[in-house]
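Only a single protein chain was left out; the remaining protein chains are all shown in position.
And now, subunit A:
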């Protein structure tokens, strides 16, 4: 029942005692509920603290400053066992961000592709996409992770028998090892040039749109941007005289030294998460496209728009309104599912936090940190997607 109706249908009569006033009652009950929640929270907190004190378990976040003393398999920033728990946890959080960000990017591309394939008029392509979606959705993601991980270490040879498809590239059960570029100031300038080109393209697009609105003359934005984004870093590279010194990986003792390694743990986790989540994204994309009325396409075609323009200017903007909200929740799912990493040895945030909890015994603080970090990931993802959703929404005039 809608409360505003109740309030409207029962106007306040001054003669009535105040406790029969619906507005007063609404306030009272809300205050009561709030009080009850606060009381419960207080009870739980007090109980926990009392229990911890009774069991003489230390509390607080002081442990974050202590030496972690355990090693982490892979990290984006430098880390050693002599660093603090805080840095160890940060390394774990960055590992989670790395797998989630790359995973989300690949999932959206693959999911869109399969979702469109599912609607293809080609019977075989549509069937294949349907089978893919059914299989991936029905097998639990943890099993898929085990499968991919086992595939890596069962199928690939050891480092001494590593496959060597190209000079300096090795594939073995330690991962994919490729040559790494030697440090050079050019790399930083190339990244700067790339960023500048991206900004310029964005400004160009805004200008082209304004000009088209004003004069009706279109401008080849995509092609110009492509030239800008690819050209600027290349020109920078040329300006520095094409630095291209690399370190080739080399088998030394047990393992390869030099080069960059893509570990089996990271690869298996990324592959498993992307293939699993893409099946859900595909269904969302399909639903989104099917939600746009057939008449829209026909009307757009009759205006003389080309098929690509129909998709970009008419179909997708409308489909996006249906796609974005469920897509957001799939992105969050992927991020959260990345915590299954502990099963296959990728040192994500939960894995590092688990070790921290166990080495320090600070379960409550550790779990609180896990909750806070995932809450932060989820809220920032959904904040960004809500902003995007607002932009993509139907503008009502």
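Simple rule for what comes next: a contact is a pair of C-beta atoms (placed from the backbone, for glycine too) under 8 Å apart; a residue touches a chain by one contact, two chains touch by 3 or more; residues count from 1.
Just so it is clear, contacts and distances are computed from a predicted model.
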Name of the absent chain as recorded in UniProt (options "General L-amino acid transport system substrate-binding protein", "Hydroxyacid dehydrogenase", "Heme exporter protein B" or "Aminotransferase, class V"): "General L-amino acid transport system substrate-binding protein"
Absent-chain contact - pick from A:81, A:234 or A:313: A:81
Contacting the left-out chain in the complete assembly, out of A:69, A:143 or A:206: A:69
Among A:44, A:109 or A:150, residue touching the chain not depicted: A:150
Identified contact with the non-displayed chain, of A:118, A:174 or A:286: A:174
Residue of A:84, A:180, A:247 or A:360 in touch with the missing chain, whole complex considered: A:360
Positions on subunit A contacted by the hidden chain, ascending: 52, 54-58, 69-73, 81-82, 146, 150, 152-154, 158, 173-174, 252-255, 257, 264-265, 342-345, 347, 351, 354-355, 357-363
